[in-house]
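In this view, the complex is presented without one of its protein chains, the others remaining in place.
As written, the chain order gives the labels A and B, with residue 1 at the start of each chain.
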């Protein structure tokens, strides 16, 4: 996210700014009586508009989430999976085990959390950087733009399983392409490194993930770039602004609302990513690439300890809520100030 | 726009690198799909020593690929269209109106993305079974159940992203439309949606891909007749063998229509405000 103090160009209204009510037309004192039903309708309209979303989210996400929170206070093992209401209460025991970082369970949870944070920071940074670079560089018209755009979006069009399994194929120690290039063809390394186990597995996971997800950042940012009015560039060109200044004073500020969302989306996705490590490494990820989602799966689903897994998930939820809140406050503050 | 002299160079270096990065696995897929299985398992070669189109014939026999493909296409398309429609309404409300509960709604919707999917899998499954029994609609194992699930998966981000796009459209445009006599919904349909088309297309693609790629829920909530590609492709990896060549061939075959769809949608991606929404 790029901060800028340049006044926002154009006639945009900032989201969340106090003056931004519904686009009202007229409403003088003489017409008050006639306006009441309309105003009432207008008052209800936004609720009507968000109602379908509310109902569906309640049903599919919020209710199961509440059930999940309830689970975290139960001693829910295979003995009670058929009848959850019979499961004895665990009180805070599930949480105590998870945050006791000296114990085996808490210790490995903490380690997995650290790995996930590092992975998320790097992956989100790279995806955003690549996406922005490509979107901005492809802004001007040039030959082959359409071809490149399609090519860049192709990893996103492949079913996740196919893309990731291909990388795991390429990362094989003996017959993979990566070692073929690094060892046999370029001679950069003498010894064939492992990619799917041990320390390098983190890098393998990162490369695979960025390959799969950066097209999403590119897609969304490209659409954002296209939404910027050409008039702005023309006006600033008349003022003598060069490419670099236009990027800083028009493109990036105008992308800010989109950027705010993209970074947040990428952050939450990456933090909770399950598919990539699951397909890349199989049932158990190496310690160095043990993302939190797969860790919780391993320590709850596979081992039938659902209460403990739920507690870990709730802790994760709290952490993500906190980060998101801080992030939203920070970025929105910047938006209002700008 | 005056471009600095280094820009074309920078452009080709960056885009060239990204092309290589993107292409490498695609190249591996393409060449692997035309190798006999024995060659695939051996050392890597850039150029296949033996070319065989047999995998492209075998893929239909090893798993019912066409059937899975149809399932995926139906589920992902319906989920994407429904999700984006619902998201447009919600995003318009958030972008253009200030009403009590607006912030809470946005944040709650977002927070649903913070809970690991693996954990609400079981509660959701229970809800579906109970709901299905109550209203007599089979949700578990059906495409409907999967569609509803996926549409809510993409909904939060769709709303947030659309709010971002809608915010970047000047309210002056809505107001102009209202002066012309359209209500708020008319302004949404006639002005905001066309102006935000690139964003809407991007979000549609996102919603489609979310449903297209999802593995975990599909693996539990589908049966043989409703299984989607994301799960079905795993059928090439069996107890005895991983049929790499068929897996790659099948991945390519099912991706072609999706890439073609992307190509078709591209012209909407480059049509924005510049295309003449400002009159």
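Rule of thumb we're sticking to: a contact is a pair of C-beta atoms (placed from the backbone, for glycine too) under 8 Å apart; a residue touches a chain by one contact, two chains touch by 3 or more.
Just so it is clear, contacts and distances are computed from a predicted model.
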*What does the UniProt entry say the missing chain is called, choosing from "glutamine--fructose-6-phosphate transaminase (isomerizing)", "Sec-dependent nitrous-oxide reductase", "Anti-sigma factor antagonist" or "Sugar ABC transporter substrate-binding protein"?*
"Sugar ABC transporter substrate-binding protein"
_Of A:150, A:287 or A:332, the residue in touch with the unshown chain_ = A:287
_From the list B:14, B:30, B:74 or B:189, pick the residue that touches the absent chain._
B:189
*Of the residues listed, A:150, A:298 or A:332, which one is in contact with the missing chain?*
A:298
*In the full complex, which of A:154, A:172, A:293 or A:313 touches the chain missing from this view?*
A:172
*Considering the whole complex rather than only what is displayed, give the residues of chain B touching the chain that is not shown.*
41, 61-64, 89, 121-122, 125-131, 133-135, 140, 183, 185, 189, 219-221, 223-224, 231, 234-243
_Missing-partner contacts on chain A, residue numbers_ = 48-49, 51-52, 55-56, 58-59, 63, 77-79, 81-84, 97, 103-105, 108, 172-174, 192, 194-199, 281-284, 286-287, 298-299, 301-305, 308
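As a convention for this text, only the chains that are shown with their structure count from here on.
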*Whole-Å distance, chain A centre to chain B centre, using C-alpha means?*
14
*Give every residue of chain B touching chain A within the complex, in rising order.*
1-4, 7, 10-11, 14-15, 18-19, 21-26, 28-29, 32, 41-44, 72, 86-87, 89-90, 92-99, 101-102, 105, 107-120, 122-124, 126-127, 148-149, 151-152, 155-157, 159-161, 163-165, 167-172, 174-175, 178-179, 184, 187, 195-196, 198-199, 201-202, 205-206, 209, 212-216, 229-230, 233-234, 237, 244, 247-248, 250-251, 254-255, 258-259, 262-263, 266, 269-274, 278
*Within the complex, which stretch of chain A touches chain B?*
10-16, 18, 20-23, 25, 42-43, 45-47, 49-50, 52-54, 56-57, 59-65, 67-68, 71, 130, 133-134, 137-138, 140, 142, 146, 148-163, 165-167, 169-170, 174-177, 180, 211, 215-216, 219-220, 222-224, 226-231, 233, 237, 242-244, 246, 254, 257-258, 260-262, 264-265, 268-269, 271-272, 274-275, 278-279, 292-293, 296-297, 300-301, 306, 309-310, 313, 316-317, 320-321, 324-325, 328
